[in-house]
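First comes the structure, then the notes that go with it.
Excluded from the complex is one protein chain; the other protein chains are retained at their positions.
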Amino acid sequence: MTTAIKYPHAAGFVAGDRPKIVTSRFEHADSYTIERFLATGGYAGLRKALGRAATDVHEEVKSATVLGRGGAGFPAGTKWGLTPQQVFPKYLVVNGDESEPGTYKDRLLMERDPHQLIEGCLIACYAAGLSQCFLYIRGEMALAQERVATALNEAYAAGYVGKNILGSKFSVDIVLHWGAGAYVVGEETALIESLEGNRGMPRLKPPFFPAANGLYGQPTIVNNVETLANLPWLMVNGSEAYTAIGTKTSPGTRMVAVSGHVKNPGVFEIINGTTTFRDLLYGAEFCGGIRNDNELKAFVPGGGSAPWFTADQLDLPFEASQVGPAGSMLGSGAIMVMDSTTDIPAAALTLTHFYAHESCGKCTPCREGGTWLERILTRIVEGTGTEADLQQILEVGAMICPGDFPHASNEKLGLAAVPFPYKMTTICFVGPSAFAPLHSAITLFRSEFEARLVKRISIPVTAVSTPPTVWA
Amino acid sequence: MTTVDSNTTAPEPVVDPNAVSVTINGKVVAARKGEMIIAAADRTDDFIPRFCYHPRMEPVGMCRQCLVEVVGPRGPMMVVSCMTPVAEGQVVNTETEGVKKAQEGVLELLLANHPLDCPVCDKGGECPLQDQAFSHGPGESRFVEEKRHYEKPIAISDNVYLDRERCILCDRCTRFADEVAGDALISFTSRGNNTQVMTFPDEPFSSYFSGNTVQICPVGALTAKPYRFKARPWDIEHVESTCTTCSVGCRTVVQSSRDELVRYQGVDSQPVNWGWLCDKGRFNFESINSKDRLLTPLIKDASGNLSATSWSVAIDSAARMLRTALTVSPQSVAIIGGARGTNEDAFAWAQLANALGVDSRDSQLADGLPPQVFSLPQATIADIDTAKTIILLAPDLKEELPVLYLRVRHAAEKRTGRVVEVSPRATGLAGKAWKKVHVEPGKTAAALRALATDAAFMAQVASGSVVVIVGRMNLAESEESVVHALAEVLHLAPQATVLPVLRRGNVRGSITAGLTPRNGGKSTAEILEAASAGKIECLVLLGADPLSDVPDADLARRGLSGARNIIAIDTFITQSSATADIVLPAAAYGEKEGTTTNLEGRISNVAQSITPVGTSRPDWMIAVELGTATLHELGFTSYGEVHAAMISRVSEFAPAADTHAVEHDGVIIAHPSPITLTRADGASNERNSYDYRAVVSRKLYDKAIGTAKSPSLVSLAPSAAVIVNPLDVPRIGAQVGESVRVTSQRATLVLSLQESVDVLRGTAWLPINLGGSDVRELLDVSKDVIDLKIEKMS
Partner (left out) sequence: MSRLNEANIKTALEIIARYPRPKSALIPLLHLAQEQNGYVTNEAMVHLGELVGVTSAEVYGTATFYEMFRFEPVGKYLVNICGTMSCALMGAGDLMHHAEQKLGVKAGGTTADGMFTLAHAECQAACTEAPTLQVNYRFRYKVTNGDFDTLIDDLKNGKLADEIPAHGVVARIRQRIPADRGVGAVAPELVTENPAWMDGKAAL
């Protein structure tokens, strides 16, 4: 019976023969217990960190260039350094609200190795002088909440969290917080609003850069789960060992979920910066090719918000400095693959619907434009759209993103890449994201949209107009 | 019982920013650091369209309509001008092609779901969405889809209707409710395209300030019941005026259509009201349109009933009454009232009283303060913004002077100053207070004296300017006790300035004009006592209703029945004017021009908008006619003359010669040289055998005529009750909501028992002038404090 096994111990995760920084314990069925954690070097990184001055630990993280794994890719050590020196208290908010379409990694890290995340939080608080940590887990992730709650209870009891950690002068609480279903809360300022008990509507940056003006108006570091999960290994092995993996600008590893029309979809911890999309989609140790050996039509390289790539971009490495100029973004490590059988307008509609549905409603262009786009696109997908509708999509999109919209190059269409990012009239990226996938779909596959349009007989305007009524 | 609890957590007040210079569309504009681009641009001729931005609220950057380009290191950047602060040397362009396209886009999106019911919308013709669609919109909409639909409109309170289809979700009303009024009773609900403004189910937006949301709504989503479908904006006549509902003196625009008042709107006057009004002041224009207004003079006929008569008969009869009384003695004539009228009305009456030799005149109704508080170093309302410490020795500002409450709340909210609340119960500002000194009646001065040893308090008052807001916080406590307490405060903070908050509309102006006892004349309480003893031959009630307003029912009753003759000048038949021998119909607010003086001594104009109803006349004119009839020409016969005479004869009013200022933000009266208060040991005020000490104060909505005769407000007044601390309820033995017997040394009343944590243990709060038993029956103005017994009914 397929439903008998509730939680195969790391569904979707494919270990492979690669260096492991954050998934080293996933092979154990009991990887989430404190016993297993301690037996496999758990909290050694914390102990090592506490044996050094906080500033030293901060320096170590800085020199390792641990890029943020949430989407923006900003180095964690640098981020910590942006808080004002003399303003207290400072907070750590852990972003475990993973909900970007295609993304599946933070949930695994929380379900499978919660202590590793806790240890990472502690190291961050210690290094950056953060007085309290709030671990925000997405509301729908029941198991992750249970595993992290259990782990925290264990860690408190064992003296790893709370007052005088390991008998030292380092004291910090980690508070488990959980959401209730709103994609936009993954945006860091919306996350802070939500943590304050408010509607999760993003704040404008500036003035609300969390590092200076975050939770309760205090300096706040918002780090992604995976980012923090890197820290224990980094503490134990040092920044040199860390930067020896991957490239100079993208050191270490990264968790990537590849889903959609591939033979073996899965979550992989890959070497940063060097692994290419082709490796991931076709490599035997990764997805092993497109299903039924179909042709690749397009793929989403970095989560639902990212403009799409085609086979032309397969040889790009997983490296932000190359993916951006090519017209998209790496985002949250989420690749969604579409094979030749894919109905492109319908696929694009799922994402346009997603972003329209998830708009918080704050900015007019996103609130009104997102649903407008969805309604026009629905008409086209259902076969009742017109040529004017297709044009209208681009014009509504321009109200959200005025100016050139990024897209990939395409040899067949003779397109040159327009680099990421875009100009926008909204506060956060949800608005533009309603248009990003759609824009690239229309750019790359216009004929598929046109094929769906109603062909109308064009009636000259003059033939149907009547003389204006003259009012007596 | 005295509780002193300190909230030492409020951070230090913020400091003021410096000047910067920016270039907007090629023009150099001076701005202040921290100011937003849109505010700086508002000082140029270039208008940046906006919906969510409001200069009196925190920006949210929500509507995205105010997008402009700021030239940055990487070329022009599109930013929202309502949330982007100015910076030295910043170059801003608000009219480039890119900006135009972005603004047109946002407008088209805002209109996408907005219904085109402008022809039947109250806002049509004065609608920012209409106007800006015209000036900054794309000219046509490409939105062909079905628009959003909601039930329309829904009543979110007694007076405010919400049409969610028209709403553009700008966050103005919700921000106002939360940030400005502190009544977060409306909120955005749902999300994304389904976002709506709503109240909690079955919990109405019952805020004293709800009408402001209607005024600041940039579309017709919020409409006010008293104005709905009453007029079209282009048919309205506007005059700028000053509200005299209470003594804050909010600047307003009085609007009329077809010689009937239709609406008041707040004017953003920096020194006074920042554009806000309370709902009572906003909606009580209805009382002026009331069918119950007095249209002709009335005179008591042979059978003792008041019946209509002509002005000439009425004036002749009134003059005869006055002359007869004067032949007995000038001390047997007295005038109560005057605070309802203009400065000119009060001046004319004071001149008449002078001419007749009448020294007993009082525009306070035994519920005020001695006029000497006006001779202390005075504070203005705007001083609250810069004060480090604001000491409240005052009634609940939210209930009695609502817009002043907003100003103090703002200072506390923005942490520009710390609030110290000295009160017999927690007021609307308690939640914002840095320190609360809640002390039972009769012990205030002693509690303040004890603060001398409170280091944190002393450090706070020593840290900078101090404003003391002083008024009658308890009508069951003597005015002397307030003066004693004030003397203690001024001893602790010698640099403090005083903002006296007597609440009746123009009470300060009428006192200044001379309607206050002189040469040993009697105060209102003394006049009524004398009348009761048969020593008043002729009592003039100048818009005063002692039977409703004097906080001692027995005294008022004895006084009015003891006066031989009563002449009432009034707009309505009130409890008191009904007992008069002659009633002269007075022109009301909006029906006459003049000036008024607010609580801080600011003189500003009240404007005439409509013709006086019936044959009613301004008070000043009645004084002139009575003067003529009693052979005392006052020397003026037109409004211009009375105004000029007032400015030349009353030195405090001299600044009012600046007509332009008087017709805008007003001018502060000239203050006499300040006096100092001497500290005195008050009575010890020990308890009698009764258990509860009475705290009596007013609610915003009560039986006062302006509320009672306004259909939209009358139902908002609560019923009388006795309110005690929840911990005292078991001691009484009755359930909350049950009727209990309340006994003072004067009387016994039956009142509904209510509980509130705002009330101190051992005290009982009795809001006055409400429907049901008349709390004033329990009171005795000759006593320092009133103690009560509260018993379960057998």
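Order as written gives the chain letters A and B; numbering starts at 1 within each chain.
By our rule, a contact is a pair of C-beta atoms (placed from the backbone, for glycine too) under 8 Å apart; a residue touches a chain by one contact, two chains touch by 3 or more.
Because the structure is predicted, anything quoted here is derived from the model rather than measured.
Enquirer: Determine which one of A:P19, A:G41, A:G129 or A:G288 touches the chain that has been left out.
Expert: Per the contact definition at the top, the residue touching the missing chain is A:G129.
Enquirer: Going by the contact rule already stated, which one of A:R47, A:K205, A:R278 or A:K423 would touch the omitted chain in the full complex?
Expert: A:R47
Enquirer: Out of A:T23, A:T65, A:T103 or A:S239, point to the residue that touches the absent chain in the complete complex.
Expert: Touches the omitted chain: A:T103.
Enquirer: Of the residues A:V175, A:A284 or A:L413, which one touches the chain left out of the display?
Expert: Only one of A:V175, A:A284 or A:L413 touches the chain omitted from view, namely A:V175.
Enquirer: What is the set of chain A residues that contact the non-displayed chain in the whole complex?
Expert: On the chain A side, contact with the omitted chain comes from 1-3, 6-8, 11-12, 47, 50-55, 88-89, 98-104, 106-107, 126, 129-132, 138-143, 145-146, 149-150, 152-153, 156-157, 159, 161-163, 165-173, 175-183, 194-201, 216-218, 257-261, 265-267, 300, 304, 334, 336, 338, 342, 346-347, 350-351, 354, 357-358, 360.
Enquirer: What residue numbers in chain B mark contact with the hidden partner chain?
Expert: 9-11, 178, 183-191, 198-203
Rule of thumb we're sticking to: only the chains that are shown with their structure count from here on.
Enquirer: Using the average of all C-alpha atoms in each chain as its centre, how far is it in Å between chain A and chain B?
Expert: Measuring from centre to centre gives 53 Å for this pair.
Enquirer: Would you mind writing out the residues of chain B in touch with chain A in their complex?
Expert: The contact residues of chain B facing chain A are 60-65, 67, 78, 80, 83-85, 98, 101-102, 105-106, 108-110, 112-113, 142-143, 145, 168-169, 188, 190-195.
Enquirer: Show which residues of chain A lie in contact with chain B when the two form their complex.
Expert: 182, 199, 204, 206-207, 356-365, 367-372, 375, 392, 395, 398-399, 402-403, 423-427
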